[in-house]
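Only a part of the assembly is drawn; its chains keep their places, and the rest are absent.
Going by the order they are written in, the chains are A and B; count residues from 1 in each one.
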Amino acid sequence: MAEITILEAVNLALARALEEYPDVVVFGEDVGVNGGVFRATEGLQKQYGTERVLDTPLAETMIAGMAIGMAAQGLRPVAEIQFMGFIYPTIEQMICHATRLRNRTRGRITCPMVLRAPYGGGIHAPEHHSESTEAIFAHMPGLRVVIPSSPLRAYGLLLAAIQDPDPVVFLEPKRIYRMMKQEVPDDGEALPLDVCFQLRDGTDVTLVTWGAMTHETLQAAEQLEAEGIGCDVLDVATIKPLDMETILNSVAKTGRCVIVHEAARTCGVGAEIAAQLAEHGLLSLFAAVQRVTGYDTIMPMFKLENDYMPSTERIITAVKKTLEEA
Amino acid sequence: MTNEEKKCIAKFEIHYTQLLNQAGERVGPLPEFAASYETLLALYRTMVQTRTFDSKAIALQRTGKMGTYSSSLGQEAVATGIGHAMLFEDVLLPTYREYAAQFQRGVAMSEILRYWGGDERGMAYAEQPHDMPITVPIATHVPQCAGIAYAMKLRKEARVAVCVLGDGATSKGDFYEGINLAGAWQLPMVVVVTNNHWAISVPRKVQSHAQTLAQKAIAAGIPGEQVDGNDVIAMRHVMSNALEKARSGGGPTLIEAITYRMHDHTTADDASRYREQAIVDEHKRLDPIDRLRKYLIANHNWDDTKEQALHDACAADVEAAVNSYLDTPPVPPESMFDYLYETLPDALQSQRDEVERRGKQQKGGD
């Protein structure tokens, strides 16, 4: 079995879903002949036809709205938003309808749709192409928000998102799209949408992260290991709903926690995790929870993007700070 | 250089259909269905029933037995024509004034009352599996309609998706994005713009400099036409044609139905702040029910006895619906968690427990 990237794993999961479920429809801007600007949908139109893999007009509100309509009719739409920076026109549809259709109709009409978008910075892209605004979606009741950080998880979580009977926003960390390779058996097996994944075992401090930041976080953990500091690294993966149990168990073990995310700090998902740790884990905590995040500034254009995004160094500094305390 | 020297590369026309004038007289040949007394009676009955329902609903709101309600007074012909022309397997995406269409499609009057009574169960539509519930965020249902129509097209079903929206709604971008997709993908879809002259306090002319709303279709490259929305025969006719066209693969149509909102925007509104009663009164002369009644009297021996019997029957139906509404068992507070996802995520269990516990305590305490 060949090793594949996250991007290829996304492609593989989409192909698998198109193959297995006749109700799956894949669409968005440039997803057809072009195979998506990152090639996530490469070859799918050729394989599954222009009726199931479609280029849409350039209109994100419409993309979300039509996905909802399709889902209401029992299709399983998988819509692509080209970059997370262009996802905002979908918000009205997502918060007013996708998340509410089942509730509003007491289960008569459901909305099994997936909205995919590459997200995050670090690829020297133009303005608006480096957004990490997952917290906006994490605040919406009725939604699932899922972020893979490895080829295996990209495959398994995307299949899970497509199989899920409710709406899922699926954010793909584009900086690591091609960064690592793994053997990914194309077995059609979904991964669970309600658990964090433990990436590394350690007893001194818990590092909680997701998306491309798993990369910096694992690097930090490795460097810290060399200094004799053992890190428990958790990839939250499904940031809504949150699997706090796993996080709390880890913190019960380590007594210390650093949360790492790329998004702006204020009202980011890290705040929710930190708040719940303070609520339920106060007795286990030996030190204040640290958040290493993007700043509360506009994501700068690429000359400064590395100054904005959490670095291995910033994570290590935060870990050491929690170790100094108490 | 004047326009004459430029090359004309595209031409468009917008047409208008009226079959009965305001006196209830034929102004053109009537379509086949209008020869059937049963059909005309069905249309008439739906309009009368909807109006009977309407005034009862307003009364419920005024007496504190229901929340805000949006009246369809004066506009009954539009939704009646739509609902009558559609097949059951079609899908309707209504706003909050298409009761007449919803009733014909299996939605119970008691469900509509429950909805305005602040209860999600009013959108469960026991007898209507596919239709979307009332859409409050303006025009958001147009792209959804396109998605539904695409599902039908993909599955090669002979079904049509129909969405209805107001004159004000035509200013919103998703209306345009939706009709543009309908054109681009040649979807089996009919979009009806109910031009009732008002969007709350904002008159139609403030919405757009376009002389008709039907011409918005030209931007999407689809046919657009205007119809007298107070002439139920014309409405039913134009709607049928559009549905047939869509059903047989002919693509989408935009229909602008001209009518008038006779009541306040909703029971929370006070239209006297922004429009003259005299203008409203003038529009009374165009009333759709009066118009069909005149036609029935002149052509089908309709009389006061029949009229009274019909009103009594409608009143009885409405009465039954109101009783059903008022007898609705209370909704358990914890149900707010039960239709959020197919399966309640663990993360929400403790919140649900809290609400359930409190609900039981309060019940216990009463």
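Criterion: a contact is a pair of C-beta atoms (placed from the backbone, for glycine too) under 8 Å apart; a residue touches a chain by one contact, two chains touch by 3 or more.
The model shown is predicted, which means the values in this text are computed figures rather than measured ones.
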item: Assembly formula [one copy per chain kind displayed, counts for the whole file]; value: A x2, B x2
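The working rule: only the chains that are shown with their structure count from here on.
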item: Subunit A and subunit B: spacing of chain centres that average the CA atoms, whole Å; value: 40
item: Complex interface listing, subunit B residues touching subunit A; value: 91, 120-121, 123-125, 129-130, 132-133, 137, 140-152, 154, 161, 173-174, 177-178, 180-181, 184, 339-342, 345-348
item: Subunit B partner contacts - residues on subunit A that touch it in the complex; value: 25, 51-52, 56-57, 59, 61-75, 77, 92-93, 96-97, 102-110, 141-142, 144, 165-166, 194, 241-245
